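What you see is the complex with one protein chain gone and the rest in place.
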Amino acid sequence: MTARVEVFVRLKPGMLDPQGATLEHALEALGYSGVRGLRVGKWITFDLEGDDSAALESQVEEMCRRLLANPVIERYEYRLARDGAE
Amino acid sequence: MTARVEVFVRLKPGMLDPQGATLEHALEALGYSGVRGLRVGKWITFDLEGDDSAALESQVEEMCRRLLANPVIERYEYRLARDGAE
Amino acid sequence: MSDRVPVGVVRFPGTNCDQDVWDAVSSVAPARPVWLWHKERDIRHVRAIVLAGGFSYGDYLRAGAIARFSPIMEEVVRFARAGGPVLGVCNGFQILTEAGLLPGALTRNDRTTFVCRPQWLKVEATDPPFTRAYTPGEVVRFPVAHAEGRYVAPPDVLDRLEAEGRVVFRYVDANGERTPESNPNGSLHDIAGIVNEARNVLGLMPHPDRAMDLRLGSEDGRGVFRGLVEAAA
Partner (left out) sequence: MTTAIHEPPVTTEAVQAHGLTAGEYARICELLGREPNFTELGVFSLMWSEHCGYKYSRAWLAELPTSGPHVLQGPGENAGAVDIGDGLAVVFKMESHNHPSAIEPYQGAATGVGGILRDVFTMGARPVALLDSLRFGEPDDPHVRYLFRHVVRGIGDYGNCVGVPTVGGEIVFDDAYRGNPLVNAMCVGVLRHDRLMRAAAGEPGNGVYVLGAATGRDGIHGASRLASTELSQDSTESRPTVQIGDPFSEKLLLEATLELIESGVTAGIQDMGAAGLTSSSSEMASRAGTGIEIDVDRVPRREPGMTAYEVLLSESQERMLVVAGEAREPELMAIAAKWDLPCTRVGTVTADGVWRVLEGGAEVCAIPVAALTEEVPRYVREVERPEYVDALHAWSPPGGWLDGLDPLAALETLLGSPSIASKRWVWEQYDHQVRTSTVTGPGADAAVLSLRGSNRGLALTVDGNGRYAYCDPRRGAALAVAEAARNLAAVGARPLAVTDCLNFGNPEKDAVYWQFTEAIRGLADACRALGTPVVSGNVSFYNESRNGAIHPTPTVGMVGVIDDLERRIPPDRAAPGDRLLLIGGEGTHLGASSFLKEVGGECAGRAPAVDLEAERAHGDAVRTLNEAGLIRTARDVSDGGLAVAAAELLFALDPEAGIELEIPPDEVWGAFFGEDGARFVVAVAAPDERAARDLLAARGVPARPLGRIAADGVYRLLKVGERSRAALAEHYFGAIPRLMDRVESSR
């Protein structure tokens, strides 16, 4: 089976996010005064072939731990959807 | 009211995504052979103060167009959730 | 020639300071540089290893994140664990943290942009072999050139690094003072370089390999390479 995978990676809370801070200021300068706590993370999407959803899920978990996120500074979440579905 | 906003930005389809391609190869080299069409996008999250959800939504739409995404090469989606929710 | 100490210079796809490091090693009398290709698995012929600067795998995802899975890195880790001297400069430092040979991580500069400039550093620790040539507290000048050089680590790790005297280089100004302007990237504790517990692995963001020649503004970097080679001899 094939699953549509979305991985979300963000800096741990408390970690400085210069990019996020810059964007928040820029938005403020644009007149959007109501913005708080803006953070910029990564959104990684791909299709994954595998035998069953359990196998797929554990693979994604492993990819995140080993490569997609750096546990020292980042947290991750992911979502798998049967292809076609969402 | 305050909404929790998530903005998802990615390169337009058909645009070369060097980072995505390199990452896909890296995963393959790590033994994850089932990965296809990997793309790396941005996941921007923040809280937004506003009068009502309609107002909030149109603000977010505007922010994306003006600053958060680069319409020349990128596409965006967003999701708003009442705070607490999600 | 062949009785000179063989020092391995690792080349990943995207490494671009390899020639500079090669020249730096060659300029240290008893040393002989040797290329190490990222796909190699046999490194028994080298007695010290340098991970040079550059953009391995384009710095895609995170600087050093992909390179650290190269075949050669398994050997580098084994070599380091066995006490062999390993120096990681700039991207090399990033790879060493990703590989877990050094604690913490290197994140985007607080200024968000790449920064290339001459940089004053204070040599905080001279017990690691890499800095024996310097006097404690000596102020030296190596260039920096990076976009992801902001050193971060959890508080307990930082405390431990400080307590164990493992912060080897700190960003300072010409007078050796720590000021906001003297820190080019927002590194915590103004950290520019650290060693592992055993003190045989040094990672630093500034480029000693670019401070080997007065014509280029400084030769303060020679000590680092001399130290590396002496540790291997």
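Which chain is which? They are A, B and C, in the order written, and residues in each are numbered from 1.
What we mean here is this: contacts are C-beta pairs under 8 Å (C-beta built on N, C-alpha and C of every residue); 3 or more make two chains touch, one makes a residue touch a chain.
Remember, it's a predicted structure, so these values are computed and weren't measured experimentally.
Asks: Of the residues listed, C:85, C:129 or C:143, which one is in contact with the missing chain?
Replies: Answering carefully, the residue with contact to the hidden chain is C:143.
Asks: Consider the whole complex, including the chain that is not shown, and state which of C:68, C:189, C:210 or C:226 touches that chain.
Replies: Within the whole complex, the residue contacting the unshown chain is C:210.
Asks: Footprint of the hidden chain on chain C, which residues?
Replies: Those residues of chain C that touch the unshown chain are 13-14, 16-17, 19-20, 23, 53-55, 57-60, 113-117, 143, 145, 147, 207, 209-210, 212-213, 215-216.
Asks: Across the whole complex, list the residues on chain B that are touched by the chain not included here.
Replies: Chain B touches the missing chain through residues 11-18, 22, 25, 66-67, 70, 72-73.
Keep in mind that, in the parts below, only the chains that are shown with their structure count from here on.
Asks: So how far apart, in whole Å, are chain B and chain C when each is placed at the average of its C-alpha atoms?
Replies: 35
Asks: Nearest whole angstrom, what separates the Cα centre of chain A from the Cα centre of chain C?
Replies: 30
Asks: Which positions in chain A touch two or more other chains at once?
Replies: 42, 66-67
Asks: If a residue has to touch 2 or more other chains to count, which residues of chain C qualify?
Replies: Counting only residues that touch two or more other chains, chain C contributes 61, 66, 69.
Asks: Quick one: which bits of chain B touch chain A in the complex? Just the residue numbers, please.
Replies: 8-10, 20, 23-24, 26-27, 30, 32-50, 59, 63, 66-68
Asks: Which part of chain C faces chain B closely enough to touch in the complex?
Replies: Residue list for chain C touching chain B: 57-58, 60-61, 66, 69.
Asks: Quick one: which bits of chain B touch chain C in the complex? Just the residue numbers, please.
Replies: My answer: residues 18-19, 22-23, 26, 29-30, 40.
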